[in-house]
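Only one protein chain is missing from this complex, and each of the others stays in its spot.
Note that the chains take the letters A, B and C in the order they are written out, and that residue 1 is the start of every chain.
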Amino acid sequence: MLAQLVDMSLWESVVRALIPVLLAAIGGLICERAGVFQISLEGMMLAGAFAAVAAAHVTGSALAAAAAAAVAGVLLSLVLAFGAVSRGGNAIVLGVAINILAVGLTSFLLPQLFGVRGSFQPEGGVRILRIAIPGLSDLPFIGPVLFNLSILGYAALLLVPATWLFLFRTQLGLRLRGVGERPLAAETLGVSSTVYRYAAVVASGVLAGLAGAQLALGNVGVFTEGISSGRGWIAVVAVMLGRAHPFGVLAACLLFGFTEAFGFRLQGQGYPVQITDALPFVVTLVALVIARKRFRRLLDLTASTV
Amino acid sequence: MTVALVVAFGLGAVVIALTGGDPLAAFGEMLTGGFTGSGLRNTLSRMIPIVGMALAFSLAFRSGVLNLGGEGQMLMGALFGTMTAIVLPGPGPVVIVAALLVGAAVGALWALLPALGQTKFQVPLLITSLLLNYVARATTSYLVRYPFGEPGAAFASTVAVPESNRIPDFPFLGGGISISLFFVFGLVALLAVVYRRSVFGYETAMLGFSGPFARYGGVDVERKTLLVMASAGAIGGLVGSHLVLGETYRYIDADMIAQTGFAWTGLMVSLLAANRPVAILLAGFFFAGLQIGGFAMERATKVSWQLAEMIQALVIVAVVSRLGLTWRRRRKLGEEVGPPQPEMETAHVGEV
Amino acid sequence: MTTELELRGITKRFPGVLACDGIDLTARRGEIHCIVGENGAGKTTLMSILYGLIPPDEGEILVRGEPVRFHSPLDAIRRGLGMVHQAFKLFPSLTVAENVIFREEPAKLGWIDRKRAVARVQELADAYGLAVDPTAVVEDLPVGVLQRVEILKALYRHASILILDEPTAVLTPQERDRLFDVMRRLRDSGRTILFITHKLAEVMSVADRITVLRNGKAVAELDPATTTPEEISRHMTGRDVEPVRAGAPTALGDVVLSVRSLTVRGAHSLPVVSDVSFDVRAGEVVGIAAVAGNGQTELIEAIAGLREIESGTVTLAGVDITHLDVAGRRRAGMSYIPEDRHRVGTAAAASVSENLLMGYQRTDRMRRGAWLRRRAVADHAGRLKDEFAIKVSGVDVAAGTLSGGNLQKVALAREMAHDAPLIIAEQPTRGVDIGAIEFIHTRLVAARDRGAAILLVSAELSEIQSLATRILVMFEGRIVAELDPDRVDEAEIGLHMTGGKVAGA
Partner (left out) sequence: GGGSSEETSAPETTAAPSGTEEDTSTETTAAPAEGEDEGAEAEGGEGPHFIYITPNPIGENEFLQMGETGTQAAAERLGGTAETFESTDPSSSRANIEAAVEAAPDIIVLTTFQLTDMAVEFASANPDQKFILIDDCPPEGQPENLYCVGFREHEGAYLLGIMAGNLTETNKIGSVVALDIPFFHRWSDSFYLGAQSVNPDLEPDTQVFIGGDNPFADPARAKEQALSLAAQGLDQIFSVGAASDMGVFEAAQEQGFMTYGTDVNNCPVAPEYIVDNNLKLVDNAVQTAIDLVMSGEATPFTSVGLAEGGVGVMALDDERLADSQCLVAQHPDIVEQVREAAEGIISGEIEVPDPLAAAG
């Protein structure tokens, strides 16, 4: 039965479902490394999805759509950066408020701008470009799974090692980690924690915005109210579970994507949806208990947020 | 605070004006709709879950226990409280008390799961409590769909709680306000005194300030974590039970999950009020009024309720960002709370 | 010699405190300039202003004759200043090399040249005799090494003016002597060193010049060749300070603390305390001498209930406390002045009054049933503030605003106030001024004389020698010697501490 459940289309599904979450989670991990607790990914993703579809409708260009999504994410991220970094406000409260703001704003603007409710498809069916890499996409198994993705899909996967290199091999990455771990120490060496934190939060805005674009114009081709559907929260969990390490976060996203897609299959076998819905979370909880080595950093970081 | 409100409403006004509405009329409706007449009654009624959940969060947060699981605690408590009120025979008042106790107990047990995870397995409660919200959704959903569900109902829901087993409304107030409000006021007073004057309040506050310090002083950190979580979960369970026994009289799956919005509103209210019970009461009243007023505004002026929601979010952002304080004062404030702190006086790493 | 640095009329006010009051100070190229003063005199504040961390309210800074305004430490670094902070400013999860090169990384196009970084740090360390492993992760290192890392950071940035804020407070005598060698070498290479310490012996041995601060004012500039420790301390305190001579204990009482075959495991489940047994009797002070990292910290934590005991027993006033929690041990009669006053001994965000209550909130004096006796708590705090001369405007102020020494007094006052049968004092005078040292020593002796059993751990051998009735030396987790303080000198204790006598004996 397992062989029948774990087929190639399952893996394709895992990778597709993974990409928006991964994009947002990378943004989240950068923030966490910079010492900002980022739980507004959900709202920024939603705003990004809306902006992408709106821009695609107006300009007919996928590039413009992606740019608009990034801008929308950045605008919301600036609210967090200003409140939490410049004004020392509580990042959890700001994050929750931003999520509410995004829901209100997108459902308010949808009828205002496009005269429709609920869902909206951009004119001309604009989509984020999907590229089958010649040669590679024909490889058995991994070809369709890994080499037939949208541009943002490749970007998300490449961002994992890129983020790792950035954090652990570059000057800026070192300083970012320093700021996140001991802001005062960084200040005494002339590294402004404000600048780095702003940069990190804005980066998460870009990535979560793009995650929204991928969701609304990559995975499908439509905006629906609340289309982010909790994926931003999953990204938050992935950051925690992966302990803000790029490969750890990727693994967490994979675990999550896999259990979710596997759950769909189980439903097809007659298991109740309420059980398969809980599956990813239960598996994550179990994974947490098994991989419970050192969450000190997280405890430290979050202890200062309340 | 005032500046924050002006900024938030100012932004809201711009949006209303841009979409062709009359901001003054809209806000007028919002205020009269939220804080007068039957709107006031609805506001008071809506305050119950908001303040209740905020109190639950305050208990945890001021002790440095990062409980994000209010939603799940509320759902689990609500379902089991409801089932008790449905199946338990006996005189109404007895059944109600029993149902509330069961709701509180189940909420507490659900909250103890992440607490035990942290104290026994060192898995941060922050993550597990958040994850358990989803598990609670699925679990309640399953239970109310299958074993606890009303046969033949179109939705996944329990049967209605028998009339005798419902939490009554205040007499003479025009109806609609459950006497739970009375208990919320009581809880505010109780916690205000406990936080300021009791050994428990002192010890948990110290735990919130510094875990190693509290441990050093003989505070049983693990036990306190469990106790705090259980109490927070119990309050969450009570709030959930109230929402059914005192308001909707039947646990409807989709409806209850929509009600979990109260958990997040409560979380914000608690943090905005710096976890102080009386401030929570005031902030909770204000937010409840904004929400009820938002619907009134839509009814009267066609400005959509989403806008009210946005204004609420903006108020929070403005307040949290302390827009009322000047830059100078804020800087000083920062210096006061952030003195030349030891970053690493000793290198040994203690257990958390 | 040319003037390297000049401060003119530096003034800084905090709410309710005038931390610096028109301070003038001149330092020349190639000198070690000591700055001394009581706790809260304003030393750290002055240095923070100089390093650009906080802006002065008034006053002027001249570097090599040129007026400067520092808006951030970066400006100060660019002018050749380097600072080793009283509280270390290191990144625990980063390596030594990463900590040193931070913000001045050797790099190509943004990519850190990690080989070169390690090599540069190693070179620098070798050049100044600062033994460190550049690839070690900072959180695994003992404090003495961290100190060296801090100095390397400044040297790496070509600091010509080096500020050292109480660098010796956490060092063993050996480490301190090596630091002084480094400082002299740096001075000889033309650098200016501003050195803050509370230990007058150190001042006398390394200073070229001395500035004394008192209550935010510079009250004297002295030449070590022509001054005496007594004169310095008179300037600091405005009175004469006599070192405390413990005097012979009257009579030893019963055994209060009894430790038998205690074994404790550390981070990597290696035994850090092995089979340790000793007694402390009423009316005696038992000193534990050890080089940092030889198990004394873990031993104390195990006795205090903060660390799991692997095997063995601990008995306090006849009660087996091996398996009791902290509260139980406190009830049995333990009080404990911890080494880490910032993280463990106090809570920065809590008020002074709340800090003074901790550990005693469940005594009948402080509570009635579930409720605190608020009057008793307030009176208690007020009394201790006065009795221990804690310099703070009121007991409702957050403890985090207190100066290092005053914070130590808070922890001390709390633990001394309850006449507990056993007092564990871990580095009780670290970072406190000589007046306060005198005060603390007097209190400890008084406690001993009223019949308390005192277990003293100190890196300050002179402190142990003057206070202890017996000295236990720990090396690699074991007690390797028991010495009589009247019959040994520092050198001999030092030899035991480094394991020298074990091989010989």
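A few points about this structure:
Here is the rule we use: a contact is a pair of C-beta atoms (placed from the backbone, for glycine too) under 8 Å apart; a residue touches a chain by one contact, two chains touch by 3 or more.
Please read these numbers as outputs of a predicted model, since none were measured by experiment.
Taking the full assembly into account, the omitted chain touches A, B. Of the listed positions A:I227, A:M240, A:L255 or A:L285, the one in contact with the omitted chain in the full complex is A:I227.
For the chain missing from the display, the contacting residue among B:K120, B:R223 or B:K302 is B:K302, taking the whole complex into account. For chain B, the list of residues touching the undisplayed chain reads 38-39, 42, 45-46, 49, 145, 151-157, 160, 176, 243, 247-250, 252-255, 258-259, 261, 291-292, 295-296, 298-299, 302, 305. Touch with the hidden chain on the side of chain A covers residues 7, 9-10, 12-13, 16-17, 20, 107, 111, 114-121, 123, 125, 215, 219-222, 224-227, 229-230, 233, 261, 264-265, 267-268, 272-274, 276-277.
Criterion: only the chains that are shown with their structure count from here on.
The pair with more inter-chain C-beta contacts, choosing from B-C and A-C, is B-C. Chain A and chain C have Cα centroids separated by 46 Å. Residue positions 341, 343-344, 349 of chain B are each in touch with at least two other chains. Residue positions of chain C with contacts to 2 or more other chains are 89-90, 92. On the chain A side of its complex with chain B, the touching residues are 79, 82-83, 86-90, 92-94, 96-98, 100-101, 103-105, 107-108, 111-112, 182, 184-185, 233, 236-237, 240-241, 272, 274-275, 277-278, 281-282, 284-285, 288-289, 292, 295-296, 298-299, 302-303, 305-306. Considering their complex, residues 14-15, 44, 48, 54, 86-90, 92, 138-143, 146, 170, 267, 297, 304, 306, 325-327, 329-330, 336, 338-350, 354, 357-359, 361-362, 367, 370-372, 374, 398, 400-402 of chain C touch chain B. The residues of chain B lying in touch with chain A in their complex are 15, 19, 61, 64, 66, 117, 121-124, 126-128, 130-132, 134-135, 137-139, 141-142, 145-146, 208, 211, 264, 267-268, 271-272, 304, 306-307, 309-310, 312-314, 316-317, 320-323, 330, 334, 341, 343-344, 349, 352.
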